[in-house]
Structures are given as C-alpha cells and as structure tokens.
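Below is one structure, written out as structure tokens; comments come after it.
One protein chain is absent from this view; the other protein chains keep their places.
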Amino acid sequence: MEEQFAEFRAELDETGSVYEQLRIIAANLDSFIRLMQAALMPIHHCSFPQVKEKVKGYMSDLCGLYAQLAHVIKDKPGQYYRYHDLWRNQTSTVVFVLAFLHWLDTGGLLTHTETEALLNLDPAVFGIDLEDYLIGLCSFSNELPRYVVNRVTAGDYNCPKEVSTFLGDLYTAFRTLNLRNDHLRKRFDGIKYDLKKVEEVLYDVKIRGLLNGPSLQATATGNESNVATSHQ
Amino acid sequence: MEEQFAEFRAELDETGSVYEQLRIIAANLDSFIRLMQAALMPIHHCSFPQVKEKVKGYMSDLCGLYAQLAHVIKDKPGQYYRYHDLWRNQTSTVVFVLAFLHWLDTGGLLTHTETEALLNLDPAVFGIDLEDYLIGLCSFSNELPRYVVNRVTAGDYNCPKEVSTFLGDLYTAFRTLNLRNDHLRKRFDGIKYDLKKVEEVLYDVKIRGLLNGPSLQATATGNESNVATSHQ
Amino acid sequence: MEEQFAEFRAELDETGSVYEQLRIIAANLDSFIRLMQAALMPIHHCSFPQVKEKVKGYMSDLCGLYAQLAHVIKDKPGQYYRYHDLWRNQTSTVVFVLAFLHWLDTGGLLTHTETEALLNLDPAVFGIDLEDYLIGLCSFSNELPRYVVNRVTAGDYNCPKEVSTFLGDLYTAFRTLNLRNDHLRKRFDGIKYDLKKVEEVLYDVKIRGLLNGPSLQATATGNESNVATSHQ
Amino acid sequence: MEEQFAEFRAELDETGSVYEQLRIIAANLDSFIRLMQAALMPIHHCSFPQVKEKVKGYMSDLCGLYAQLAHVIKDKPGQYYRYHDLWRNQTSTVVFVLAFLHWLDTGGLLTHTETEALLNLDPAVFGIDLEDYLIGLCSFSNELPRYVVNRVTAGDYNCPKEVSTFLGDLYTAFRTLNLRNDHLRKRFDGIKYDLKKVEEVLYDVKIRGLLNGPSLQATATGNESNVATSHQ
Amino acid sequence: MEEQFAEFRAELDETGSVYEQLRIIAANLDSFIRLMQAALMPIHHCSFPQVKEKVKGYMSDLCGLYAQLAHVIKDKPGQYYRYHDLWRNQTSTVVFVLAFLHWLDTGGLLTHTETEALLNLDPAVFGIDLEDYLIGLCSFSNELPRYVVNRVTAGDYNCPKEVSTFLGDLYTAFRTLNLRNDHLRKRFDGIKYDLKKVEEVLYDVKIRGLLNGPSLQATATGNESNVATSHQ
Amino acid sequence: MEEQFAEFRAELDETGSVYEQLRIIAANLDSFIRLMQAALMPIHHCSFPQVKEKVKGYMSDLCGLYAQLAHVIKDKPGQYYRYHDLWRNQTSTVVFVLAFLHWLDTGGLLTHTETEALLNLDPAVFGIDLEDYLIGLCSFSNELPRYVVNRVTAGDYNCPKEVSTFLGDLYTAFRTLNLRNDHLRKRFDGIKYDLKKVEEVLYDVKIRGLLNGPSLQATATGNESNVATSHQ
Amino acid sequence: SNNNSGTVSKRESVFCQQFQQYAQQLDAVNEKRERIVKASRDVTTSSKKVIFQIHRINRANRGAALQQAERDLHAVQSIHVRRVAQELKANETWKYKRAFSPGMQEFVEAATTLEFCKTGKLLTLQQLNASLSHLKDVSDAPFSISTGDYLLGVADLTGELMRLAISGVAAGQREVAIAVCGFVQALYKGFSQLPNTVDIRGMPKKMDLMLQSLIKIENTCYAVHVRGLEYPEDMIVNALEHEEIDSDQEA
Partner (left out) sequence: SNNNSGTVSKRESVFCQQFQQYAQQLDAVNEKRERIVKASRDVTTSSKKVIFQIHRINRANRGAALQQAERDLHAVQSIHVRRVAQELKANETWKYKRAFSPGMQEFVEAATTLEFCKTGKLLTLQQLNASLSHLKDVSDAPFSISTGDYLLGVADLTGELMRLAISGVAAGQREVAIAVCGFVQALYKGFSQLPNTVDIRGMPKKMDLMLQSLIKIENTCYAVHVRGLEYPEDMIVNALEHEEIDSDQEA
C-alpha cells in the first residue's frame, strides 16, 4: 500500500505544481496584455501607422508567453480544459486587440484560424477556444462606437459608413449562431447597441450633408488607396 | 464572413450536442450504480459469495457505460476535463463498490490501475482521475464501521482486528499525501473517525475475551483459507 | 388588449380566493397535527395503550379537516396538484404519526391505501400523494433510533432486534424504488443512518449478553403474545 | 423646502443620537455578557459553588447596564420595539446564563417574571420580550448535552437521568405553545436533539450498569440533600 | 412549569393574533397600492387631469385601510415599531404616489405633515415614520428621469428644465441631512443619478436649440398659467 | 497560561481604546467632508469664485481633524496601516474635492505631495496613502462628464475640448501604472467611460459647429486669460 | 445467523411486494415526467430558433422570412407541443406543470413575437388556444395553454420586442421602435393591474425586467425623436432617401 501511495503523492504534488506554473504564466500574460491594450488605445487620437508599429512590436513576446503555456500543456496531453479558466479572459483580450488591428489594416475580420496563426499556435496542441475568440470579437465591437465618435470629431466623416457596414455584417453573421442563454449570448446582445450608436453618428453626418465631403480632404493628403487609409 | 460563421455555428452546435450525449450517459451511469450499490449493501447481513456474484453480474454493463463515455471522448481528444464534472461522483461511487468487493475477496486494497483495468479503461483515452479514486476509498472506509458492528453482532469476533489493521494501514498511507485544504482533505479527515469506531469495537471484543474465540467456530465451517472467509 | 386583461384579472382573483380558503384549512391542519404529534411523543417513556388511546382520540377531527380540503378541491377537478404544496408537509407528518402507531400496534407497515382509508379519503377526489406517504415513512424511520435507545434504557433488551429487522426490511424495500435526485432521495438516505444507529444498539445489547435476557422478565408480566407487547 | 428639511434634520439627528446612546450601552452589555458567559462555562469542569459565586458577582453591574437602557427608553415611550434589535441577542444570552445558574442551584426553571426581577426591571417601562426569554431557554437546553457528557466523564452517573427528566418536561411544555414558522420554532426544534443526545448518554450509563452506582460515593461525601448537590 | 407555559401560550397567541390581523390589513394595503401605482403610471403617456382623477378616486379606500391599521395599534400602545416592518414598504410607495401627484398638480413638494393629513392619520396614534416618508421621496425622484424622457418625446421641451431645477433643490435639501450609512443613504445616493440623467436630457434639448421653442405652441393651447400645465 | 492571557487582555483593551478614539475622529471627518462636498456641488450651476470661497472656508477645520488623527497615530509609530481602513474613504473624498477645486482654478492636476501640503500633513508621521490619492482622482474623473454636460447646457461650448484633453491625459497617465486586479483597477476602468462620455459631448458640439463659437462671447466678457476662465 | 438471514429474506418479500406497487407508480410518474420534460425542452429549443429566425428578418427578406418563421412555428406546434399534449390527461396538467411550463412559455413567446411582426397586435390566449385545439390530450379533450404560462410567455415577449426596436433603429427603421413602444406600454399597464398571485411563479421579477425593457424602448424613441427635430422633416427625407434603400440591400 505504501508504494502505491508514494506514487499517488508524486502525482498529486505534480498536478499542484503544473497548476502553479500555469498560474504564473497566465499572470504574466495578464500584465503583458494590459501593455498591448494600452499601446492600442491611442488609436482614438493618433495616426494608425504609429499605433500599429507599437502594437506589432509586442507580438513576438506575446507569442513567447503562449508558447510557454503550450509547452506546459504539451506534456500533459488532454489537460487543456483542466486549466482553461486560467487564460480565458486574457485570450479574449488578445483576440480583441488583434482583430481591431487587423480591421484597421485591412478592413476585414480576423478569422479564428488567422488568430491562431498570428500567435504561432498549433491547434492540435494548444488552440484558441472558439467561445474565447467570439467574446474577443464582441469586445472589439464594443470599442467601435467610441472610435467612430472620435474619428468624426477629428473630421473623418466617412468612417461611420465603413464601420456601420462592417458592424452590420458582423451582427448579421453573429445572428446565424444558435446561442444558449449564457455569457456569450449576453455579450452578443451588446453588439446591437454598438451598431445603434454608430448608426446614430452616421445619421448625424448624413443629415448635415457631411458624407463624402471630408474624404476629399483626405484625398488631398493622398490616403485613398484602401479602407485603412481613413484610419490614419 | 458568412462562411466562417457557418463553421462557427457548426462547431458550437457540435459542442452542445457532445455535452448532451455525455449528460445522458452519465445519468444512466448514475441509475446503474445505485443498483450496484444496492446489490452490495446486503453484505451487512448476508454471506459474501451470494453478494459477490450479484455485484459481479453488473460488471459487464458497467464497463459498457464507461465504454460509451470513452467512445464520445475518444473523438474529442483533450476534452476529458472539459466534461469531467459530469461523471465525477459516479466514478467515486464505482471505486467505493469495487474496492469494498475486492477487499472482501482478498483482504487487500484495489489499486488505481487495477480499478481502470476492471473497468476495461484505457487511461490514455479515458482514465479515472486520481482524486476521484481516492474519494472512492474514503467512502469505502466510511462503510467499514457499520460492517464491523454487524459482523460482531452476528458472532464474527475476529473481524474487528482485521478491519482495524487494514484501516490503520490505509490511514497511515493517506497521511503520507500532502493534501490541500479541499474536498479530499475533508473526506480523508473522516477516516480517523471510522478507525476510532472500529478500534472501540475491537476494544469491546478484547476486554470480553472474545477475540480468537469465534474464529474457531468459523474454522469448523471450513472457511479458514483467506481473509475473506470471515466475511461470510 | 384591455378586455383580455380584465378577464385575466377576474380569473386570478378567483384563484387567489380558492388559495386563501385552502391556506386557512392547511394552517388549522398544521396546528392540529402538532397536537397529535405531541400526543404521540410520550411513547418514548409511557406505556403504549395510554398513548394509543390519546392519539386515536384525535382521528375524527383530523378526518374532518381533510374532508374540508377535499370539499374545496372537489369543485376544482384536476387541481389537486395546483395547491398540493399547501398540505404536503402536514400530510407527511400525519403519515409518520399513523405509521408509528400502526407499527406499535401490529409490528407491520401501514400501507398507502390503509392510510387513505384511515383518513376516510376517496383517492379519486383527494388522495395522499405517494411521495408524501413515503416521506412520512422516512420520518417514522428517523424516530426509531431514539425509541430503541429509550426502550433499552427502560430495560426492554429485545426491542433493538425487532426494530433492526423491521428497519432493515424497510430500507431494503425502499432500495427497490428508483428515486431521482430529489428531496425524497435525501430523506431515504437518512434511513441508512437510522439503521446504523439501531444496529449499534443491537450490538451493544448483544455483546453484553443482554439479548433475550429481559424478555424473560417481560414474560413474567405476561406480555409475550405479539411484537407490540414489548412496547407497553 | 429648506425649512422643512431643517425640521427633518433635527428629527433625524435626535433619533440618531438616541440610537447611538443605545448602541453604546448595548455594546457594553455585549462585552459584559461575554465575560459572564465565560465565567459560567467552567461549570463543565469545575465545582458549582465556585462558579456560582463568580457569576453572581457580575449581577449588580449587569442590572446597572439594563438600568441605563431602561433610562433612555423611559423618555421615548412606545419606542422599545424601535430599538429592540439592539439588545435582543444580549438579552437571550442573559436569560441563558441566569436560567442555567438557577437550575444548577434549584433544579427548577427560572420563570419570565423571576428573570425580570433578577435584573431589577420594571416591565411597564422596559421588560424582557417573551420571545427573547424563550430563545434564552433554548440556548440553555442546547448546553445541557455537553454538560451531561462532562458530568458523566467526571463520574456523576446520575446526572443524565435528572437532566433527561428536566429536559423532557421542558420539551413537553414548549410543545404546548403555538409557534409560528419563525426563528423561535427553529430553535425549539433543536431541543428535541438535545433531549435525544441526553437520552443516549443515559442509555450508555444504563447499559453499563452504572446508574445509581456512583451515587453511593456521592452519598459518602454527604451531598445527598437536593438535585443541585450532584453538580458539585 | 405547566402553568407558566400556559401563560406564555396565552401571550404568544395574543401577539400572534395581533400580528395576523395586521398582516392581513397590510396585505390588502399592498394589493391596493399596486392598483394605485398602476393608475398613476400612465402619466408617462397620458394627460395629467385624467390620471389625477383616477388616482384621487382611490384616496378614501386608502384612508380606510390606514384607519384599520391605526385601530389595531391604538389598543397596543407602544407597539407601533414592533410591527412597523409590516407596512414600511407600502407606506413608502404611498408617499411616492402622493408626492408625484402633488408635484404634478402644484410643482411643489408634499410635506411630511401634509402626507399624514391626506391619509387622515393622527401622528399621536399612528403616524408615518420619517424615514419611510423620505424613502418615498427617493422613489419619486427615481421616476422623474423616465418622466422627462417621455415628456420630451411627446414634445414638451420645457419639462427637463423644470424637473432639473426641482430635483436639484431636492438633492440639495437631502444633502443637509446627516444620514447614517444605511438603506436611506443608499437610496439618497440614487437621487444624484436621477439628477444627472435629467441634466443630460436638458442638455440634449438645449444643444438642439429646442429649449423654449415648443413652449410657444403650448402657449397657443392656453396652458401657461402654472408649472403643472406643461405636464398635460 | 492564565498569566499570558491576562497580558493579552490588557493589550487588546488598549488597542480597542485607540481604535475607539480614531473611530470617533473619523466619524466627525465623515460628516465634515459631506459638508465640503455639498459646498462644491453647486459648481454644476453656479460661478466658480463663489464656490471656491465657500469650500476654501472649510480648509482650516479639515486640517484640524487630520491633525487629530495624526496626533493619535504619532504615539503609535508604525501603526498607521493598522487603522487605515477607518479614514480611507474619507481621504479619497477629500482628494476628490481638492483636486476638482485645483483643476477649476489652474487647469492642472493636484499632485500627491501638494495634497499633503494643503492638509498640513507631515508624511513621515501621517501621510496620504498613494492609493487613496489615486482613488480620489478617479472620483474626480467621474464627476467631469456631468460637469461638461451642465457647462454646455449653460452655453460654454469650449469646455468639452478642455476636459476631453485633460481627461485623456489623465487616462494615459493612469495607464502607465501597473494595477493589480483590485479596487483601484476597477475605479480606473471607470475613467474610460467618463472619457467616452466627454468625447461624445465634444462630438455633439463639434458636429453642430458650436466649437469656438461661444468662446467669442466669452471673450466679450473678458474671461480669456487661462483655462480656468471658462469655468466661471 | 442462518436463521436470521432466512427471516430477513422472508420478510423482505412481504415488504417488497407492497413496494413493488409503489415502485411501479413512481416509475410511471417519473418516466412520464421525463418524457414531458424532454418534449418541453424540444419545444423550448425550437421556439428559440423561431425567435432567432424572426430577428433575422429585414425589409429585403421580409415576406419569405416571415413565411419561414410561420412554417417553423407550426412545426414546433404539430411536432413537439403535440408530444406534450399526448402525455397528459385533463386532470394531470397541474401535476406535471413544472415539467412542461418552461416549454409552453417559450412557445407563447415565439408565437406572440411572430404575431406582432405580422400584424402589430397581441396574439390573444383565445386565438392561441384555438390554433392548438386540434391537439388532443389522452382523454381526447383539446389541449390548451394555461393563463399563467401565457402571461409569463408574454412577459418575455417584451424583451424580444426591445431587441427588435433597437436593431430596427440600428437598421434605420425608426418606425419599429415607435410601434413597439406603444404596444409595450399597453402590455405593461395590463400586467401592472393584475393581482399579485402566488400561483404564477416569478412574475414580480419578470415585471421588473419588463419595466427595464420598456425604459430602454422609451429611451430609444426619445433619441429618435430628439434627433429628428434638428432639421425640417423634408430635409431629412431628402438626405436619407437613397441611403435607406442602401441599408435595405445590406441588411
């Protein structure tokens, strides 16, 4: 009996230590992501290229932290979900930051697979849970009304139209999901308030005949080539 | 965007359905284990062989139910712990029943590996969580005082000594584990009350000079060969 | 829309008034049953015939109160279960009292049908819900350890054997039911502890060689004819 | 609006100041009663006269504190129940301490009126709420199982019989009250468990033939005159 | 002990019966006030005179119910606060309804004394507790933001200014009170948010140049004489 | 053992008395700060110089109360943090009031050191905890949206720009701190919503072409010299 | 001991015979409850899908999408609600109430939401029960939904209408919000005049939620109204006209 319990003791001690390792990495991840988010926020008042460079500068360290998580989990096959709660919130925030950046850059939606690729993750070992990804998209949506308000204040009158189209598509896409009455459903419900606010700004701009006006000025500064140009 | 969300929809629907499948199997497991437990309980008043046969009769169906769980999980590698809460309690009860039976049969402790083997489980796919196993042992310990009291009432005066030795060993073994202040620690704390109660019965038997007496009678009925003989 | 809500108001007012009538009868039932229970409790220290007479004296009033409930329900066919919560606990307590009395009298178990008959109830109109009956049996079981302890203290050393047999049978019978994870299952789990306690008393008596001793004295007082004799 | 609120302010300040006064007295009462209770608790291990003297020594200060409460309330006729919650628990504890002491002294129950008299209270001005008194009796009952266990350990084998009789009487008396489904009823239900525990101790003593044995020794030390003698 | 408990029983029965009487009156009061409140709520969408008539129609019955409470309490001097909890919430709601109505009618604040007068209450026997009155005012304040929003939607653009002034005064007046850290203080803190919301509506109206505009139309319909006119 | 506990009693009594002294001073501080806050609130509708004078009039009494706290703590070196909870909230509110006033006066941020200086505090004896200071700044931020709304309503259309710049700076500055997952972090998260609201007001003003318009009027009244001029 | 266990066996059979009857009764009740619960869960899930489908309606797909929703709702009724009906005898509805109430409430929510989208009116309990009257219970009596379930379902309808109002505004259909506002005001008034009955569990909480939804709707109407006042009506129409078509195509 003694031998057997010696093994049990080893196993229990081991589990406790894995938990502790992951807890520490997740805490580092938490601090780090706050920095990234802080680097992204000036987008409300600064030019995009400046912000983009700063945020992208964090990517390799971020991948490093995820690699640490994946490394620990790799040795414990099948235990991703045993410890999943430790990095849920952080991952959603990462998705928020990367999806915002990607949209600023391309005007398109960062996909689930692209997110994993950006983070150098092998989904077979350590992927991004789908719900975490979708919640990240909701956070991204929540930031857009403020972005639109500030862009218009800065004289970019075409921004509301673009955001309204994008957000409308996202809302329509989300509506095709059959969500249970859970956290994700609540977060999704919030998107329509974002869309409503953006629509109100678009209305303000239209009613005043400002639409398409300032874009001429924008042209003057030579930023016409793609969607992202208006975010500079 | 639509295509992507169609995939998401499929994945979310799939996850919901896996959960529902496992929930149903676990509910069946629950009912079934109550039957097994009911078949074991007469051990307090009936002869062991009779009970043993009845309980063993349930084994193949039990393995079938676990095979169903394992089958679902097999297709979802790495998601054992995502759904673990669904079968925790049931598994601990199974361990309790099997460990009690094994002890009655051999006087020894059913090991973690032996339990998985009895259930035809491949730990690489679907094993028994160590904590669930240990909690099952605690339940087994909790049943022993009642067993000893009834055995002595039925005239088997050697039983307390055997149980006291076994339970003392188990208690000592458990003490070598470094438990956190959690559910398992609380369940473990209960073992010493079981041991105390068994010790009191042993004291009663000793003080009255009954020890070793009835075992002679037992000999007369030819049940001397192994520990289990005294449990009939 | 207003018309419809006017109808709803009328309907709900009507329901509220039925509810209030039943609530008052149930409150009276509650007080009354406390008296009956109080009349039964001296069984722990007094002779049975004395207690029996007192409790039986309450029967006709009790039937009257149930007749009142049945009278109200008779006019609302199919709505027994609408108001069932109002008299659940009271009914279980009645079953407890009647089953205890019946066992003291005959050593047997009062059946579901016999209970309804004792209360002059027509199950087609107002029966006793099976779960309420079974919960009443659980309460009866809960009282037996105390009864046994007091009987032994009073010198009746055969009582534990009889009660242990009866309670063991009851426990086994209950085990044949498929109980869900509900209140009844929790109450049933309690029977196990009652049985354990009674078995410990039986053990105490047996190991001290008191079993069958005092029954000789009992014989002397001429109370040998049936199970109930020892409870006097 | 200003004038009116000036009046409100005056009234609220006044109420607040009464509340504050009473709160401070009640806090002192609280500390003081903790000490009294601490002085009584050694009864579980020490001789009664020693404890009695100590506790009685606190009485005049205790009366002083109640006099302070009564003094404040006297000027606010009709507001006893406005502030009642401030001293409810304390008063119940006082009743517990005094009733325990009285029973140790005389073997009888301290009445409601006697309690008010002991505290020098004029019920017309500031009495003891009946429910607070009854809850105090429940706390007294809750202490008796522990007392009995310790007395028997100390060799006083007659104590369980006396306490069981007293507690049985108290339980029967309480049963005659119509309690609503409230806090008091829950506390009263607890008496049943106290009685059951005391009966189990009585059973332990009886089954081992200890009853009336040690009382011979007690006789030897000349403490035979009344119930209280056995508590020394 | 029996005699004493017979007295206790009488006293408890008496208290219980007073409690039951008051409980029933309070329950009626509760239903009745729900109707009154329901009659007031259309103020958000209907004209004031219509609503006023309807609500005033309830006054005599309301006074009748308070008279019933007062009648029971009259015979139990000093026990107002013993049962106060039974009618606290109802009374606050009454104050809310009456204060709202009064303000709509006069633009002024209904005083504490006026409230008691409206309800035909003699404060010497059964008054309205000051805190209950003040909590009623807080509820009134909580309703105003919704009222202002609906008035503006209905085209009354001067309403926000009037309400903002009134609520500002009320907030300032409340600030002069010394509130303890209790329920009332929390409710008072809510007024600040009501004021903020009303100020935001005022802002919306002002920034769009709507202030004082529609009042010209109002003039046209001849409703200029007092504050209340704009609420029609 | 008794001696040791006697020492502990003495020590704890001493601590309790210090605690009580500080509690009373802190309660006075609490009332006093409510007055100061009440004096500041009219800023939403009155001219700044008027409010400033009133609030500044309270400063010497406020310093007096802090001096009392410091006096008690001076005798207990190193125990500032033992009793810190007693004055935390009050101190944060003081910081809120003083920082608001300072900003109105100078358009700048009141520093931590300046706050201590204003209160005549010697940080070596009794300083202001940095977190309390930062929480006070958060409260100050929370008040700004309401301030901006009311200023714009009053016709000061430049205010949103100034506040938005100031609040943006404050938010950026806060972002440089590494906050743990605690109360301060939650409060800091609130600044984001304040900023968003102020940006929306700025947007409203901008899109309607009101920006810089009224400042001409302001010029007319001669209030051009510094940031603070627009708050009069 | 032999003797003892013999006695046990004998007695066991006596007791167990009685208990076998009890076991049968309990099993029958539990199995029926389990079947009803499952049917009710299916009613809930499929009704929720109908509601989701309604939220996907826009000006462009309106005709087809409404018809789809109608077909789906009819399927819920004729497949899953029928399963509930077929389990019940007339006098058993209250016995199994908790098992099927959640499903019925969600069904009421879906049916009334759809009706509002089609006609702008409240589907009455009479209308609803008339549409169900072809579903017979075991005793061949027509199945019907109780007042309590109807009211609780209609209470939830408010939340869906709030969503419709807000996404309507988000899609530039400001008239939806105004229609919803009047409707929900009338509903809330009806509810607030009902007596407070113990029979309908959870009503007070739902009333609270209803009020919260109503206030959100009112705030939306307020915003629409206030925004509309800054410029003359015709100027707004001009500015938005071709855009509206645009937003139709998008949605």
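Note that the chains take the letters A, B, C, D, E, F and G in the order they are written out, and that residue 1 is the start of every chain.
Keep in mind that, in the parts below, a residue touches a chain if its C-beta (ideal position, glycine included) is under 8 Å from a C-beta of that chain, and two chains touch if they have at least 3 such contacts.
This is a predicted model, so every value here is computed, not measured.
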item	value
Among F:28, F:79, F:120 or F:142, the residue in touch with the chain that has been omitted	F:79
Selected residue (touches chain absent from view) among D:1, D:18, D:41 or D:63	D:41
Among F:27, F:46, F:117 or F:173, the residue in touch with the chain that has been omitted	F:173
Chain F residues touching the omitted chain (full complex)	1-2, 4-5, 8-9, 11-13, 15-16, 19, 77-82, 84, 109, 111-112, 130-131, 134, 165, 168-170, 172-174, 176-180
Interface with the unshown chain - residue positions in chain B	165, 168-169, 171-172, 175-176, 178, 189, 192-193, 195-196, 199-200, 203-204, 206-207, 209
Contact set of chain D toward the excluded chain (per top definition)	30-31, 34-35, 37-38, 41-42, 44-45, 146, 149-150, 152-153, 201, 204-205, 208-210
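By our rule, only the chains that are shown with their structure count from here on.
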item	value
Intersection of contact partners for chain C and chain F	none
Maximum centroid distance from chain F, chain identifier (CA atoms)	C
A-B or E-G - the one linked by more C-beta pairs in contact	A-B
Chain centre separation in whole Å, for chain E relative to chain C (CA means)	51
Euclidean distance of C-alpha centroids - chain C vs chain G, Å	42
Multi-partner residues of chain C (each touching 2 or more other chains)	168, 172, 176, 178
Per-residue multi-chain contacts in chain G, two or more chains	8, 193, 195, 230
